[in-house]
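Take a look at subunit A:
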Amino acid sequence: MNRILSFVFASATTIGLAFNASASDFITLASTTSTENSGLFSGILPQFTSATGIQVRVVAVGTGQAFEIARRGDADSLLVHDTSGEQRFIENGFASERVDVMYNDFVLIGPADDPANVSAANSAADAFAAIADARAPFASRGDDSGTNRAELRFWKNAGIEPVGRWYRELGSGMGPTLNTAAAMDAYVISDRATWVAFKNRQNLTLLFEGDEVLFNQYGSLLLSEQKHPHLKHDLAKQWHNWLISEAGRQAIANFKVNGQQLFFPNAK
Partner candidate 1 sequence: MTSLNVPMMDAALIAPLPSLHFDDVAFSHQGELLLGPCSFTLDGVGPTLVMGPNGAGKSLMLRLAHGLISPTQGSVSWSCGERPRQAMVFQQPVLLRRSALANLTHALAVNNTPRKARMPLAREALARFGLAARADTPARVLSGGEQQRLALARAWALSPSVLFLDEPTSALDPAATKAVEAAVQEFHQRGTRIVMTTHDLHQARRLAGDVLFLSGGKVREHTSAESFFNGPASSEAQAFMAGELIE
Partner candidate 2 sequence: MENNNALYVALSLVLNLDATLYQIVILSLQVSLLAVLVAAVIGFPLGAAVALWRFPGRGGAIIALNAMMGLPPVVAGLTVYMLLSRAGPLGEWGLLFTPSAMVIAQVVLVLPILAALSRQKVEELLGEYQEQFISLNMSRSRMMPTLLWDARFALLTILLAGFGRASAEVGAVMMVGGNIEGVTRVMTTAIVLETSKGDLPLALGLGIVLLTLVMLVNAGAYVVGELTKRRMG
């Protein structure tokens, strides 16, 4: 009984401590699953922490939810990839400043036998039109994430409204969507980082890449001090500035998976 009590006591204190211990020297960062799943944060955060002593706690969710978390004042900083959404966020007064941090790009993934022949396409618009023409199964995130919003933009560019049994809205994150696409041999759009780190490819392979419209820009936002005075704005600012500093850019550029650079710093 004593042992049980001491375990309970230890647990209660541990949990209390986990919450209190570094109460002053950490920030909560709302970001997207694509950055987390690729392993980018495990790659660069230790460098930031050792330089500044600030821990970064990453809550990785879809871009839509990341905006929501920041809007409610539950995160100190925001790193997402939906430039127009980010600008609207500033217009609505929730953030005071946005900077370009890095980009990666979207890649079109599909079954190796490529029934829509997208690998022969000259542009992203051609590739998307080919999928729609062939009525080949396409797996869409359908979760209002940054990737999902980008995908809808690509369809629009191709002059296509994606409807029909071949177009499947999954309402899932990037990883689950790739898992589903692998299971049903569907085409799918993914950020390169998640794709390179993804392990359950089965028949899927990279079929189309390189068109400039497929670039995926990440931005860091400083949140509004007026709306949420309780946030750790000073610490968040250090993080924001580090990302676009020489050290931060180096860290991002040096992060590689399977020898491949996934994110390209482009802070101005």
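How were these candidates chosen? In short, all candidates are chains of the complex that A comes from, given by their letters.
By definition in this document, a contact is a pair of C-beta atoms (placed from the backbone, for glycine too) under 8 Å apart; a residue touches a chain by one contact, two chains touch by 3 or more; residues count from 1.
Not measured: the values here are computed from a predicted model.
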item	value
Of 1 or 2, the one touching subunit A somewhere in this complex	2
In the complex with candidate 2, residue positions of subunit A that touch it	7-8, 11-12, 14-16, 18-19, 28, 33, 36-37, 41-42, 57-61, 71-74, 173-176, 178-179, 182, 194, 197-201, 228, 230
